[in-house]
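Take a look at the following structure, please.
Omission of a single protein chain aside, the complex is shown with its protein chains in their original locations.
Here is chain A:
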Amino acid sequence: MSDVLAVVEHRRGSLRDVSFELVTAGADLVGDTGGDLHLAVIGGDVDAFAEELSLAGVDAIHTVAEGDEFNHDVYVQAVAALSEELDPTYVLMGNTVNGLDYAPAVAERLDRPLVTDAIGLQNDGGLVVTREMYASKVESTVEVDADRAAVTVRPGEWDAAEEPGEPAVEAFSFDLDESRVRSRVTGFEEVGSGDVDITDADVLVSVGRGIEEEENIELVQELADALGATLSSSRPIVDNGWLPKDRQVGQSGKVVTPKFYIAIGISGAVQHVAGMKGAENIVAINTDPDAPIFDIADYGIVGDLFEVVPELIEQFE
C-alpha cells in the first residue's frame, strides 16, 4: 500500500492543466499497490476547485481555505501539516515555477528525498523515476532509496484526467504560523504587450541560439519578410536582449498555434516546445540531427542555417 498526496495548482481563479495531469500520475502510482490518492487544494475558491477535481481515481480531496493565491510559506506549512496527518508514501507536486518555489522546502521540512522534473514514475517495490539530464540529451532512471519521497512531475508528460468520480471532500485546517509567512505576493503583471502579437500570426519564423550573433537576426527577419511571416524566438534570444520579450515562444513566453512554425537554429528544449507544439506544421532547420526539435517536426532540414536560409529567401524573392 502506497498512498499518494498530490498538490494541485491554480492561478487567478483557474486550476492549471498540471493539476489534472497530477491526478493521472498519482492514480497510476497507487494503481499497482492499492493505496489511496489524496489531493490537496490550497487557497482560492477551494470548494469550486474540489468539484472540478472530483475525478475517477481520486479517493479524497482536502481543501485548505487559506489565502486567494499561491504563497509558498502557506503552501509549505499546509502540505507539511497534511503530510504529517496522512503520512502518504509519496507527495507529488508540479514541476512548475510555483512547484520549484515550494516543493524543495516541503521535502526539506519533511526530511524526504526530492526527485524533480519526473517524466516517468514506476512503483515496483520502490520508486523509480525517469528524468532527463544534460539539456535532454541523456535520459536516466533514478531509484529512491528511502521509504518516503517527494516528487515533482513535468507538466505535459501525463494525460489530463477527465473522467468524473466521487471522492470524499474534506476541509483541512491547521494552525498557520504567521511568523513564518515572510513573503507577500503584491500583484501580477502581463509582460510584453508590444505592437506585434505573435499568437495571432499564421506563419512564424522563429530564431534560436543557433543564430550566434545579434546582427544575424536580420537574415531571419529577411526570410520572415519574404514569407509574409512574423518573427519570433526562443528564450536565449530574448535573454540576450536581441528581441523583446513579446516575441518569446515557450513556457515562460507565449503559447502559439500558427499554421506554420519555422524553427531556425532552435534545439527544442522542453520549455520551448511547450509553447509551440500545437502548431499545425513544424519545420526545423538545425545542424544537429539529434536535436529534440526534429522529434516534433513535420519537415526537417539538417543543415547550416547560414547556407539554407539565404537559399530559401532567394526562393521567395
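Heads up, the rule we're going with is that a residue touches a chain if its C-beta (ideal position, glycine included) is under 8 Å from a C-beta of that chain, and two chains touch if they have at least 3 such contacts; residues count from 1.
In this section, contacts and distances are computed from a predicted model.
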item: Complex member absent from the view - protein name from UniProt, among "Cytochrome b/b6 C-terminal region profile domain-containing protein", "GTP-binding protein", "YeeE/YedE family protein" or "Electron transfer flavoprotein subunit beta"; value: "Electron transfer flavoprotein subunit beta"
item: Touching the absent chain when the full complex is considered, from A:G13, A:G31, A:G228 or A:G278; value: A:G228
item: Residue touching the undisplayed chain, where the options are A:D36, A:E52 or A:D101; value: A:D101
item: Absent-chain contact - pick from A:V76, A:L121 or A:L231; value: A:V76
item: Residue ranges of chain A at the interface with the undisplayed chain; value: 11, 72-73, 76, 95-98, 100-105, 107-109, 113-117, 128, 131-146, 149, 182-192, 203, 226-229, 235-236, 238-241, 245-246, 248, 251-255, 259-260, 281, 283-284, 287-288, 290, 294-295, 297-304, 307-308, 311-312, 314-316
